[in-house]
Structures are given as C-alpha cells and as structure tokens.
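Below: one structure in structure tokens.
Heads up, one of the protein chains got dropped from this complex, but the rest are sitting where they should.
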Amino acid sequence: MRTITYAQAINEAMSEEMRKDENIVFMGEDIGVYGGAFGVSRGMFEEFGDDRVKDTPISELVITGCAAGAAMTGLRPIVEIMFSDFITLAMEQLANQAAKNRFQFGGQAAVPMVLRTPGGSGTGAAEQHSQSLEAWVCHVPGLKVVIPSTPYDAKGLLKASMLDNNPVVFIEQKLLYRSKGEVPEVEDDYIIPLGKADIKREGKDVTIVTYGRMVQRSLEVAEKFASEGVDIEVIDVRTLVPLDKECLIESAKKTGKVLVVHEACQTGGYGGELASTIVDSDAFFYLDAPVKRLGGLDVPIPYNPNLEALVVPTEEKITAAVRELL
Amino acid sequence: MRTITYAQAINEAMSEEMRKDENIVFMGEDIGVYGGAFGVSRGMFEEFGDDRVKDTPISELVITGCAAGAAMTGLRPIVEIMFSDFITLAMEQLANQAAKNRFQFGGQAAVPMVLRTPGGSGTGAAEQHSQSLEAWVCHVPGLKVVIPSTPYDAKGLLKASMLDNNPVVFIEQKLLYRSKGEVPEVEDDYIIPLGKADIKREGKDVTIVTYGRMVQRSLEVAEKFASEGVDIEVIDVRTLVPLDKECLIESAKKTGKVLVVHEACQTGGYGGELASTIVDSDAFFYLDAPVKRLGGLDVPIPYNPNLEALVVPTEEKITAAVRELL
Amino acid sequence: MGLPKETHEELYTKMVQCREFEEKAAKLFIQGKVHGTAHFCIGEEATGIGVSSALEVEDYILQTHRGHNQGIGKNMDINRMMAEFLGKETGYCKGKGGCMHIADFSVGSLGANGVVGGGLPIATGAAFSQKYKKSDNITVCYFGDGASNEGAFHESLNLAAAWKLPVLFVCTNNLYGMSTSVKKSMAISDISVRASGYGMKGIALDGNDVVNIYEETKKAKKYVQKNGPMLMVLNTYRWMGHSKSDAQLYRSKEEVNEWKEKCPIKRHREFLIESGMFTAEQIKAIDKSAKQDIENAVAYAEASPEPKIEDIFDDVYAD
Partner (left out) sequence: MGLPKETHEELYTKMVQCREFEEKAAKLFIQGKVHGTAHFCIGEEATGIGVSSALEVEDYILQTHRGHNQGIGKNMDINRMMAEFLGKETGYCKGKGGCMHIADFSVGSLGANGVVGGGLPIATGAAFSQKYKKSDNITVCYFGDGASNEGAFHESLNLAAAWKLPVLFVCTNNLYGMSTSVKKSMAISDISVRASGYGMKGIALDGNDVVNIYEETKKAKKYVQKNGPMLMVLNTYRWMGHSKSDAQLYRSKEEVNEWKEKCPIKRHREFLIESGMFTAEQIKAIDKSAKQDIENAVAYAEASPEPKIEDIFDDVYAD
C-alpha cells in the first residue's frame, strides 16, 4: 500500500485508464496546463496532449452535451465541471439527453461518460461555489451517482465509473482533495463496483448512514462514543444510485437506531431517500427510535468562515443527534 | 360558487392581480396571441397588451433571469416555462441567482417573482416533456414551491404566490388543466396562504400524503376503501416548501399508517422528504406500519400510452399500497 | 452540370413520401389513433431531404422535433418510423420515444430531439468523435430559427469553431418558432450573419429548392471537412400549425397561401417534367408508389404488437 491524496487518486484513475483505452478523452475548463481548479489533473495534459486533454471554453452546457455526443459515437469521455454549482447550466444535456438517450431511442444509444465535479462547502467560496446538489442527479433515471470519501474509494470507484456504459455523475469533495489515504500499489489494479456501500466502521448500537465528507466526521464521532461504550456503525453509501439498500436495511435491523447525515441542505436532500428506504422496509419493525436525519441548514452557504462551518453538520451536531437516538 | 377549469383559475388569478398591480408583468414563450401551449393565458394579451404580456424568444435561461432582474428592480414578474422539463435550462438563474440574491447580498434584494410551469405525464409527449421535477426546486433554499390540485387551490395559491416577496416555483399539472371545480364568485377575492396543507378527506385509519394530480386519484381510492369500512385521510400538501409539517405529523399520529404518493419517479423524489419528516418526529411512536412511499417508476416517461399510464401510480397501485399497510 | 437522373428521382420520391407520411399521420391523429403530439414539416420537405440525401451513411445527423424529412432524407425506414409514431414495439424506439425521438443509428441518425436546441451540443460531440478518429465524415445538425436563440446554439457553434469540428449547422428558418415570428424573437432578418460571431462561414439559401440545397450540401461537406464548421440557413415555411392544436392566430391566411405557391414538391415536379427528364406519367407513378409505401407502413405499424410493460426497465441503463 502507498499513501496518496484523494486528488492524486482521481488523477491516477483517469491516467491509468487513459493509458489503456485510447477512446477515453477528457475535457473541461482549465484542466490542461492549469491542471484544473483544484489541481486534480496536473500532469495529464503533459502526458496525453491536447488531443485527449482538452481545455474548453466556459460553456458548461455544450461541454456536457459534447461529452454525451462523443459517448454516443464511440468515445468514453470524462468531463469536468469546475464546481458542481455549475451543473445548473448543464442539467438539460445531462438529464434530458445523456440520461434519456438510451431509453428514448429504444436502446440504440449507449452513453458511457463520466461527469466529474467537486461539491461541498468549506473553502470560503460562498453561495455559488459551495453547494451539494447530488439530490438533483439522483432523481434522474439513467444516471448513476457516486461520491467517494477516501482516496482508495475515489480511485476504485472512478475506474468503475469510467468502465461503466452509462453516464455517471462522480461528485468529488473539495475539502477532501488533500486528504491522504492508502491505496494499492500501481501494479495492483483494482476497481470498486458501483452499487456497493461500505461499512467504514462496524458497530451494534447505532447506525450512521452517510457519504462524502461527512464519513470522516461521523467516524470521529463514533470513536468518541466508543469510549462511552456506545458502538456506532458507520456506513459510507459511496454509490448513491444505484443504492445498496440491502446494506442499509441490514444495519438498521442490527442496531435499531439510524441517523442519516449529509452536508447538503436537509430539505429535499438525499437523506430523505436513505431514511425512507429504511423505514419502508422490514427494518421498520426493528427500529427502536425515529430514523433521524441531519443535513445542512436550509440556507445558502455563507462566506464568513464561522458561519460556513456551522451551517453543515459539525461533530457537535452529529454527536447531539446520536444522543437523541440513545 | 362557480365552476371553472384549473386553467381558467390560473388565468383569473393572474388577470385579477394584474388589474390591481401595474408592476406585474408576464413573460414566456408563446403566451401572447397563442395563449400559451396549454391555453392558460388566452385573452390576456388582448387585455393587457404586449407591454405586460410578453412573448419571448426560446431562451429559458434569460427569461428566468430577466424575471429575476426585473423583480430585483421593482416589478413583480410572472414567467412561464412551457414545460417543466425545460427548467433544466433555467436552473442556474433560478437556483444560483433568484433564490440566493437576497441572502448573498445581505438582504438588499427582494426577488418577488413567480415561475409557472406545467409538470407531469399523460399527454403522450414522452421523455422530455413529461417530467415531475419538483424535488429539484424543493432542495434550493430561497425558493418556495407550490403544486395545486384543484381550481380553487390553483387560484388561491397563485394569488398568494404573486403576493409573496420571494421567488415561487408554481408547478401546474398538465392533466388537470381541463378539470373543473368550484371557486368563489369573482367579487369574493381570496387567497390561500402558502405553507398550509389541506386535508382533502378526513379519515382515521390510514393517511395518504400526496399532491398535484395524485390527490384526485388518492381520493378515488379512498372512496372505494370507504365501502370496505376503511377510512382514509387524504392530505394535499399543496405547498411543498414551506412544508406544513404539523399537519402531516398530526395525521400520522391519528392514523398510525402513512402512504406517501407522488407522480415523480420515486428515487430522490420529494416523497422521501415527506416520509422522513413524519418518521423523524414523535409521530414515529404512533406508527403501526412502515411509512410507505409510492412514486413513479424509476424510468423516463415513455411515449406509448399504455406504458405511460403504468409508470406512474395508478389507482390499482395506490390500492395495493394501502392494503399493504392494513 | 446537373445532377444525375437517379438523384433527381430520389429527391422527388423522398419528398413525396414525406408529404404522404405526414398527411397520413395527420389523419391518424384525427381518427384518434395516436396519443401525443407531432410536428409536421409539410412545405419544408426540400430542407431535410436536400441536405440528408447529400450525405453518406457514415455522416451523422441530429434531427429536430420537425424532422421527418431529415430522417427520410437519410434513408430511415418508413415502416419503423410509422410504427414508432403509433407507439409500437417494432418502432425505432420500441414505442418508447414517439416521433419526437426517432433515431436510426444504423443510417447515421443520432436521433430527433424534443428539446429545442437540444441536438446542438450532441452534434459537437459526434463531430468530435469523427475528428478524433480522423474520419472524413461530418455531422449535420438540424435546428430551427427559434432554436438559434437558445444558449445551446451559441455554445455549440463557438465550441465547434474553436475546435474546428466537422459540423454543418443547418438552420431551418420557417419564420416562426411556434407562434413567435422571427421579427419578434430577434433583431436580425438573416440568421446566417450569426456565423460571423464565431469566425465561421455562413450562407443562406432558398429552402424550397431541393436541387440547390443538395448541391450546396455537397459543397458544404467538402468545406467542412477541410475548414471546420459552417452555418447554412434554409429559408422556408411551415404550412401546417405548429403541432396538433394551433389556431394560427399569429399569421394570416394570405401569408400561408403565398408560401403554398412555393411548394418545393410542385417546384421539383415541374422542373422534372419541363426539363424532359420525366414524363407526367412517370411522375404519377412515383406519386402512386410513394402513397403505397405509406399505406404499407401504416399496415405494418398497425399489425405490430404494443410494447410490454414488463420490458419497461430495459434500456434505462446499459449493461
């Protein structure tokens, strides 16, 4: 095992697959010499050249559609949208075209593309650069949705996304780009199949269902509770669509107490899906307490760093929510 | 009381308020002489002229932003997006600008606008003209979201939306446009405050929480169950944001059995929010059965009319879901 | 140096087939046999048929909601088009798409689009593939005057120009987007001037002259292969309402009638006869056989099975 960053893991996944498959092309704003707004693609332009690593104009709609069109005609594009807030500009091509073209053309098309984009707050970039909009794309049949929480997962899941024959929205976590973690040696190629949640910590008293940046935070809370003798299971959903319902349901049956945590604002967030999936299953009969949700406050992400930190679930808030369940 | 159609009710709400307030302007594609794709605005161009009823180019992004900009500078625009599927093209201006401008400018702006758009399937218009995308807009703090199910509600809620000082997304139901219902005489001006659910049928055995086109269908199912001695309460949420949580929770406490129904595809739909709201409240302790959700299938809306009818909740499916709860 | 006789015949036949197809489709509507909507291109046949017929099977097209001519020009199977219109399993989209989504990847049609301007970004991607794979083929992207006001138009033409992608952008200017006249939706009258904002060549042609459109498309293809994208505006007119239900209050009967005089089919028919290339009888035979093709298509479609709800999850995702 080696220790690399989350950004590096993503870079490796792309670069390694691009070496193997000439049909993979990569396009986005400032992904070339600049290396991407968060430096994720550094070195790729130098390695693959401007035929395959393409800086685009600032035109989110067309670059998403360009990827879809290229995917429908034999390539396997990766497109980067610099901040996930700007998928607002690309939703037409993503939801109406990429997601539906296979179905509405009666199976004639396949649209094997990955749309990578960073989500989340914490960088002081305020309202229009900090959103967590995964709920939108999870609500579009035809799309798959992935949010990795560690370098290991990021690499393995991105490879699976690139090998998938469907449009996959791969939402990265800005605040994790520099976080480090273990991944196998380069020779030990691996993928992590889409649709499998990961139990990041086993426990028997309470289940926390979460994903992305909140995984680490939940694990930290779990460790603190361990010293009190409360044993928390932390499930990292990883693939939001398709969802590993079984894993959630089994854990809920085991612990009888569930807390769903995500950074996205709570109302209309994917937490509703996660909680409801558990409640509308036989796990219901094992529940000892209401299934709690803890999302971000229903406000835009503010600029001031103190406010910014407090509008999303903090360790304190997670801890308090767990206590309510006990 | 008079009997008018849902489309007429919407037309009346707009026309009556426009007569009272010169600052209301109305813009959208083909809303003028054509009267709108569904005939909702017939006669308005003739009455108010092309200064106030403005046919726009086919440019969903700018017409939404134009309304927001006009709202920020003293007008109270209504904008019509011809099919709700095309808010995909307007999400940037809606979610990043209209919804956030008040907050991100520290309260300097108000954005009193209404975005009206028809949602739902059933017209044979297929994948790109039949979606129910309310979940997206419900997940954007700063927006309010309304979906009326009757002419009475449509008129009263649209007036409230027009009088509100915030951006309101008002989602109409294509298949209800020609449905008829009672509304007060023209002299009896009324509004229905946003944020209040409506119990369309009282019952004590099971609660169905729903909105839009599924309200009538749920009521029909309820009537059938009544003959079996099962007494179903049907709650029409009406205002999705802000949500009348109290009403849902009280009903769940009363019946102990809840079914959430909506047309939008189930995964990631607003049903998750509705179900979770109940489960994560003290109503949990009154529940006798899992909170069930019944949404549309997780597929794009197909063209063939038989298929189209079967991918959304039918009376049969609602009935079966209720039976599971009994 | 005119076109070979077979080409003239092909163009004529396809235009008549298209007209018959849509007239029949309109009747099926009235008979209540179709649920949904359709957009007819009657009067505009020369545009899609002139352009698509000039392409090879490996060239791609992106069709619009008003694209029967575009598809027939590209040699789509009329039976399967009709079956799709009737929502049958044998239709191009297995009955799931309807005529706003007909596609035939085997002849290079990457699909019609229900979203105005929706095909433009996709076209850049198809052309990107062609360029990336060093193919000599091009992508033709159809769209309307109304679509040229969408942001997608701008971003797509700009990207294609910046990357020198082999796309021929074909704007069918029928003077209206639904009820909205180009006079109200834009402050220009010649849409081809928009090309200059992208450093692109733009031309405007009589959209009712199928022969000229065909020849100009051949030339344009060569130009595009060598220089990158180009914009071709075809000025024409839609005879019917925008879709099923359209009272057409936004235009005068006189205007419609004036354009009916300029019927592209009549024009080509007269040319074929007057030039002595075909006799009136031969033309009649073509007309008759085209009519028969459509009858056959309806029979095929009507005899075809409905799609089954059990198959509904097919094709949501690829394996």
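Just so it is clear, A, B and C label the chains in written order, and each chain counts residues from 1 on its own.
Following the convention adopted for this analysis, contacts are C-beta pairs under 8 Å (C-beta built on N, C-alpha and C of every residue); 3 or more make two chains touch, one makes a residue touch a chain.
What you see is a predicted model; the values in this text were computed from it and never measured.
Across the whole complex, the hidden chain's contacts among the shown chains comprise A, B, C. The residue touching the chain not shown here, chosen from C:158, C:179, C:243 or C:304, is C:158. Although one chain is not drawn, the whole complex shows that of A:17, A:80 or A:127 it is A:127 that touches it.
Contact with the chain not shown here comes from a single listed residue; of C:40, C:85 or C:198, that residue is C:198. Chain C meets the missing chain through residues 149-155, 158, 161-162, 164, 184-188, 193-194, 196-200, 228.
Interface residues of chain B facing the missing partner chain: 25, 51, 54, 56-57, 59, 61-75, 77, 92-93, 96-97, 101-112, 141-142, 144, 165-166.
In the full complex, chain A contacts the hidden chain through residues 29-30, 32-34, 37, 55-62, 85-86, 89, 123-129, 297-300, 302-308, 310-311.
We adopt the following convention: only the chains that are shown with their structure count from here on.
The chains that touch chain A as well as chain C are B.
Chain B and chain C have Cα centroids lying 36 Å from one another.
Taken residue by residue, chain B touches two or more other chains at 61, 85-86, 89, 126-128, 298-300, 302, whereas all remaining positions touch fewer. The residues of chain C that reach two or more other chains are 93, 95-97, 101, 113-115, 118, 151, 316, listed in rising order.
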